[in-house]
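Quick one: the structure is below, and I'll ask about it shortly.
Of the protein chains in this complex, all but one are displayed in their positions.
Naming follows writing order (A, B and C), and every chain is counted from residue 1.
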Amino acid sequence: MTTLDAPVERTLTLRETGPATRGTRPDEVVIAVSPAFGDPFTQTIVGVPHAEVLRQLMAGIEEQGVGVRVVRVWNTADLAAVSHIAARLSGSGVSVGMLSRGTTMIHQKDLPRLSNLELFPQSPLLDAPVFRAIGSNAAQYAKGQSPQPVPTRNDQMARPRWQAKAALLHLKEFECIRADAGPVELEVTIERAAG
Amino acid sequence: MSSPTAPTLTVADYPLSVNRPELLRTPTGKPVTALTMDAVVSGELTAEDLRIAPETLELQAQLADASGRPQLAANFRRAAEMTAIPDAEVLSMYNALRPRASTAAKLTAMADKLEQTYGAPVSAALVREAAEVYGRRRLLADDEPEDAATAATSPDAVTPAVAADETAADETAADETTGSPA
Amino acid sequence: MTAVQPLRAEEPRHSLRTEVLEARPVNLDGFVEEWPEKGLVAMESDFDPQPSVRVEDGRIVELDGRERADFDFMDSFIADHAIDVATTEASMALPSVQIARMLIDPGVSRSEVIAVTRGLTPAKVLDVVKLMNVVEIMQGMQKMRARRTPANQAHSTSARDNPLQVAVDAAEGALRGFAELETTLGVVRYAPLVAIALQVGGQVGRGGVLTQCALEEATELELGMRGITAYAETISIYGTESVFVDGDDTPWSKTFLASAYASRGIKMRFTSGTGSEVQMGNAEGRSMLYLEIRCILMAKGAGVQGLQNGSISCIGVPGAVPGGIRAVAAENLVASMMDLECASGNDQSFSHSAMRRTARMLPQLLPGTDFVCSGYSAVPNSDNMFAGSNFDTDDYDDWNTIQRDLQVDGGLRHVREAEIVAVRAKAARVLQALFDYLELPRITDEEVEAATYANSSNDYPFRDVLADLTGAQQVMDRGVTGLDLVRGLEATGFHDVAENLLTVLRQRVSGDLLQTAAILTADFTPLSAINDANDYAGPGTGYRLQGERWEELKKLRHVTSATNPETEVD
């Protein structure tokens, strides 16, 4: 049978290896995750496991032959700030920033903080293929190519279903902020769950 | 022009366009009855003729006072002062009042200009008051560098991205699961 | 190892009824537990401040337990502009329960209540409305609404920003009874064409309808200054200093902007709503309603005539917590108690459940508000560029039936198809002629035909977007004004529409529409809280749905004739 029938469970381990530094490779994308990503939260607002989110983002970048580093931003859970901090750490200047609930942004260091290359604001509509495409596009920007923007989806009924939960997740993520901690480099290990 | 000692209006005079049209003039001095279709077609009227005159705003301020709405009346009096300010300058003054957009000196200069150039003491007072509060609440331009790198350590850094989208039509779905706030 | 092990743990068996209930649309809605410490609570929170006020030397020096030195900018603004210093200590001395009772007591007039509320602090206002259940809130609203005659507002937008669709749906909406029409854009550069379309379409449907285009401040103000739009409302304010600053504004900048609009003769209201601060993560531990009350007082202090509130785009947040919709009803009441025009929400997608959608609007529909919806979608929700409304065109007949069932006036009426088709056709032809006159991208006869009978944007031929955008830019570059529109309408033979638009523009010179809760009637009489003041004083008083208007609302699409039961009333 194909793997579609039985989604494989994977575990995500994020180990801090030290303060994040500015990259020198022009062919890298930096992924920045927010304070609560992976721990204590383990999935996006609609239940996509963080292990899978990161795996797909990184796969999208790898498929384009571009390097990837993952960092955690501790002192803010503002997506634009998370993404822009990562862009300034990135050797290519291109970054992917994401919040625990799934909201994602592709940023570039020369853009104003509140601007972006691509923004995926509706976290409930982001699934694994979208994260793969986001990674792929970020890598293509890093290579100086012109990818077609990942189509964004819209669902007017996301408000009644998800708005309050998003607010709740946002508040929880805020509680994990460490105001005096700088961004740190992460070593990512994704393994198949036992059994 | 309406005389400086215009009658004090009562709520019974409202609506002026129906009950007291003789008091209404355009900023160019035409009576409101001159705003006819013939005048439009012949090209006699310009966009300037369809603006409100400061005297009219004062009349409406009197009506607001008479109906127990002092804040609304004050708004109309500031507005009367602002009729003299060109559109672009009105917008730039508004932008200067945004948080961390101006230094104390700049706001003071703006207040002086309102008072001296435009004869707008009520609006000038509003700007001076803003300067005082901004100073106390650290909302003047010097209080916080724009630089995003330092945002990390500022209280501002713990604000969500959604606020940024406010300037696009406030009611459109700009953020998160749905719209930006209100 | 023993023998028969199940392959996987079995789920507990569900009852068939649970399955039915699980499938109900209401279970697609999201609900969350309260978290008062973070402000994720509607209106009953131990973390809200206690009411207090102290005046020294004609100045408020203590507000809701905070000393002046510790005031944040909301406190400062409210203390110095919103609260009547002369009466505040007396008003604050009244027990909250007494004020709450005044609100629902038919023997106490609206102005007597206002005389008290003008001196109340935010915490005191909260203390008062916390005493009221939802029926009492409605009773209060019935009396405190500023304008005697209730009205309604529509959204007219297009998923393709097609100006023609906006025009014909505006015309139909105006004919159905909306007093105000609002639009916004997917592609912002389309704004000039769409704003023109809304204005012209509205005046075809019913002379005197007021229009606005929601955009960033500079463009919105410019369109208003040129007379292409008639009013503005998307001027957002927030209940905490930090969120206000995140929105790149302060009470002083917004107050200045309010005067700027008035100085150009343009009607304007602010926008706020419960839930925005907590959604943005900076509620400072206050309840949603407490923060909204601060917004309402700030608006009053700014001297703006009215407010759009009722949670608006954050409705999913109060909608998900216990008592949230009661809080939303309360915020509308507070706006009215503060003597502001209230455009009372019901303008954003709220629930998957038709029952919840209806229940959510009853506290506004039943007592009546200045605008029951601050955006009923006059296009199908798929075309609603405000991200969907609580009601759309599909709901027209339901709305009309509810008005008839309960004998309440929600601002709309049933209109026969022939009239609707005729007004749509006319609006389309008018816009076609006007675009030709202004040398804007042509509207073809095929488009006119499609617009006449269309439901959604999918029913229209595609427009040449780039040509439209170039045309839109020309409207700005050439400095086209409302006067040019009048001239074009007159030159192309649509004298009645030209006359309607000129009359609306002329109103700007009089300033009558700047007064609280002003709208224009079909005979172009300004109707506001001054000449149509709410005079409710108990049963048999105030606005009553009766006479000609009631006859109008008795009509529905299908009503069996009593004279000849084999036919239907036309």
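As a working rule, a residue touches a chain if its C-beta (ideal position, glycine included) is under 8 Å from a C-beta of that chain, and two chains touch if they have at least 3 such contacts.
What we mean here is this: contacts and distances are computed from a predicted model.
Chemist: Identify the UniProt protein name of the omitted chain, choosing among "ABC transporter permease", "Diol dehydratase reactivase subunit alpha", "Peptide/nickel transport system ATP-binding protein" or "NADH-ubiquinone oxidoreductase".
Modeler: "Diol dehydratase reactivase subunit alpha"
Chemist: According to the contact rule at the top, which chains on display are touched by the left-out chain?
Modeler: A, C
Chemist: Just to verify: which one of A:Glu16, A:Glu63 or A:Glu187 makes contact with the chain not shown?
Modeler: The missing chain is touched by A:Glu63.
Chemist: With respect to the chain omitted from the figure, which of A:Phe37, A:Trp74 or A:Tyr141 is a touching residue?
Modeler: A:Tyr141
Chemist: Looking at C:Asn133, C:Gln473, C:Gln546 or C:Thr560, which residue reaches the missing chain?
Modeler: Final answer for the missing-chain contact: C:Gln473.
Chemist: Determine and list the chain A residues touching the chain excluded from the picture.
Modeler: Residues in contact with the chain left out: 2-4, 8, 59, 62-65, 108, 110-112, 115-117, 132, 136, 141, 144-146, 148-149.
Chemist: Could I get the residues of chain C that touch the absent chain, sorted low to high?
Modeler: Contacting residues on chain C, toward the hidden partner: 439, 464-467, 473.
By definition in this document, only the chains that are shown with their structure count from here on.
Chemist: From the mean C-alpha coordinate of chain B to that of chain C, what's the distance rounded to whole Å?
Modeler: 22
Chemist: From the C-alpha centre of chain A to that of chain C, how far is it in Å?
Modeler: Using C-alpha averages as centres, the distance is 37 Å.
Chemist: Of all residues in chain A, which are in touch with two or more distinct other chains?
Modeler: In chain A, residues 77, 154, 156, 159, 161-163, 165-166, 170, 174 touch at least two other chains, as defined above.
Chemist: At least two other chains touched by the same residue of chain B: list those residues.
Modeler: 158-160, 164, 173, 176-179
Chemist: Note which residues of chain B are touching chain C in the complex, please.
Modeler: 11, 14-18, 21, 24-26, 32, 35, 37, 40-41, 45-47, 49-53, 56-57, 59-60, 63-64, 67-69, 71-76, 78-83, 85, 87, 90-91, 93-94, 97-100, 123, 126-127, 129-130, 133-134, 137, 139, 155-156, 158-160, 162-164, 166-173, 176-182
Chemist: Considering the complex alone, what residue numbers of chain C touch chain B?
Modeler: So the residues of chain C in touch with chain B come to 72-73, 76-77, 80-82, 111, 114, 184-185, 188, 214-218, 221-222, 225-227, 234-238, 241-250, 252-253, 255-265, 271-273, 275-277, 279-282, 300-305, 309, 311-314, 316, 339, 347-349, 375, 385-387, 481-483, 486-487, 490-491, 495, 498-499, 502, 505-512, 514-516, 525-526, 528-531, 533.
Chemist: What does chain C use to touch chain A in their complex?
Modeler: Contacts found on chain C: 28-32, 35, 38, 40, 275, 278-279, 281, 313-317, 319-321, 348-352, 381, 384, 387-388.
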